[in-house]
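Excluded from the complex is one protein chain; the other protein chains are retained at their positions.
Chain naming follows the written order as A, B and C, and within any one chain the residues start at number 1.
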């Protein structure tokens, strides 16, 4: 790093505005903090929502980019991993983008629902430039004291970023789904979370993994991630989709449905496409897109259904997500994800490509 | 019984028609079956729906009355309880109103969701007079081979009928709720299922039990069943109810909400009145009252909520429901339920009283 | 079948005696029963115990062979699968070797622990020749009314028999283990149940699957089934094994240990080899080999451990076990099992080969 005193970063000035490049000062490291030189960050659906101003409580201007990987350039004091081993400068790492989960409040200590802790701050989303270099679309990111860092070890950076934030998100959802061997899993949505949910369902021993999504390129990606068969919802109305699901599941509906779409009506469809006494996990509703209708008698009560919301992820999902990628089989699945790289200067193009669904996974590569 | 060759029964001729008294022949007992002289049967919300023709697949004309208690008048062959002890004539018993759960189909054997077994028949609902004396609004009921019979033992008939069909229904719901000691439970609805859900929640060690219902007489009944406090939803709109729930739960919402109302919109309210990462059990939607709206982002995904439909009941809920009533404390709770008795000849009055919410629990006493 | 009025069967006359061939009469089919022409049956550890007289309540003389596959030669009346589809003569099928689970007793209906139903009878174990052709070491087996039959469909008979009775047994154990993605699983024992437990653990997404067993040929089979690494317990004492487990699991012990050995002391070892707050499933203790010692403070309480006994299997384990084998990936794993075929006339050799661990899986092929 030597003489670099500034970091080039892509900044979202406010809702609706284009991203712009800025030179921002490097932080003075607090005790037990570090400076990370970013190798890759990502552009995900949340970043599109951020630009559209669809999320509440965002402290614009912000540097987007929550899940990132890079090299520990400077460490002040000591950073430990969960096994108590200190990190060294130069190590390739990622980190839990959620900071300041307090472990002191009712949500953390009584409900044990730490992803609902009201004190948590998320890099690239609820931290802004007022908080320093706190987003991955930047040459450097500041790992504040208490940030949980993870060694990449033998996992390639690009393989990990192929999952990116969808990795812990989808892993959490698949945990909640409690898939058992030979069960059928229907994934609604073929964006990054849907694709990772397919991969984890396959690895969990699902008997059949189905996907309803669009466009065709994403359904090809779904097949590459191990789906057994897919349906393009464009040109197939609700009735046609239902018929298709029933035809694929012995007339009963899926044992498990994982909703990863972002469309409110998909949650009701998820209930309908699932068999009696099955499980539905709702993980695609990260932004408020309004209400939808459902029939509590037919869709929930009579079906004896379990419907499980799934919010955020915690350290364990990052830790185990990385763990999964260590297996050769998982590596094969996630390496099928096509990545498109964008330099910082093309961050707006990246956002647009993601918004239009033109790329499966867009990475930000912050080289000058 | 001796010379009785006919049973007087109250028959629902068809949807919308009044109940009428008929003399029906006593059955020729098949091997390992029995004739039960009815002491009490009940009138529940389902019976009102039956008369209104709101349930699909009802083989009118039928004799209503599913949960009943009486004396074993004749046994042909042998009837065993679950411990292998044979029943004797003269014993006071009740029985699982669900017959012919097949234990051979995918629902029974693979999904282990026997309340969704497509072969089950329910006395007083999906059995009609074509099937014989198969409803409790009658002097006699025919316990076909395979009906699961339970000894009343020391449990008084009226105490048991104070719960009636709400006993297994609410017990199943409370099982699904997985209440833990000191948790707050909100029961929506103050009909028989709601009242029994209150009782079981109290017995499960809930820290606070809240009830939103109507009219005031039912809320008094809720207090008598052990609720800590209640709210009449008449005159309190959705926002006022939400404020009330938050004020009663430290601003967080209930740990558990059990929906027992019959109104579709109550399911969405249940989600909103429940705290992050809490549990909602939906047990009040036994008939199709149409759709309602909800916000998948706010009501489900962001809350990390569990919503659990709960359909029907099985033998274990009858067995354990009776077991609960053996405790002095439970007996005190259910003995607070006010019962109104109607002879067979006043079955229409009973139906009307239940439909209008004028009685908490209406019993049919089939004396001539 | 035409003129065949006799079936050749291998009969165990009593404890300690050699198996002998006998000609036994074909049954007169009761309504809704069938005659199955056996293609393959198997020799498992239980059969060795049967010959040694180590199991209580065996009605010698018996025809061994519980899990078998064959062709439906004659059907009287109708046999349905769980979807209500009737079987046809000539279909290739297997069946749930457990018969007469009553679905009427406390174990079945209240505890919902049907594998502990006291009325169940097992083909080849607790049915004897007094009950007819009730073992698979025979040209024909009599599928009594109520036997649950499963279509083989596209699953090859030999692939299925490579698992044999270890398939449902190990699947039940792995269900009980609740393996989550990226967890480490240690399997103790490398007999058929251990090998199938390895396969199911791999398919469940375990991060690492370890096996301690013997002899080396079996450990090669464990590797072929997908184990990541193995240890031969011969020549490695308890301390050496513990060191090895710790070295393989980051010093913490396995997340999950599945005991499949038959040796009482392995249950205590399983507790010790498992990490704090982990899970141990005990499925290898099917016969009484006496007591062993453990330290309740160190091995159980302080470790906050879950230890789960796992007895028998039910229809769902057969159904889902077959379902698993429909996947290409599973087929690859189980097809690595080396099978040795024995005609009926060499049943004693087969028993000896199994008793001495000389074969991984011995099949009985009842051709004349």
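Basically, contacts are C-beta pairs under 8 Å (C-beta built on N, C-alpha and C of every residue); 3 or more make two chains touch, one makes a residue touch a chain.
Keep in mind the model is a prediction, meaning the values are calculated, not measured.
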item: Hidden-chain contact residue, picked from the options A:21, A:109 or A:240; value: A:109
item: Contact partner of the left-out chain, one of C:252, C:329 or C:346; value: C:252
item: Residue among C:69, C:283, C:337 or C:350 touching the omitted chain; value: C:283
item: Residues in chain B touching the chain absent from view; value: 83, 171, 174-175, 180-183, 200, 203-205, 207, 250-251, 320-321, 323-324, 326-327
item: Interface with the undisplayed chain - residues on chain C; value: 106-107, 111-113, 115-116, 252, 264, 267, 275-278, 282-298, 300-312
item: Touching residues (missing chain, whole complex) on chain A; value: 80, 82-84, 103-106, 109-110, 112, 148, 314-316, 319-320
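The working rule: only the chains that are shown with their structure count from here on.
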item: Chain copies touching (chain B, chain C) - same or different residues, decided at half shared; value: same
item: Where chain B and chain C are represented by their mean Cα positions, the distance between them in whole Å; value: 42
item: Chain B, residues touching no fewer than two other chains; value: 106, 112
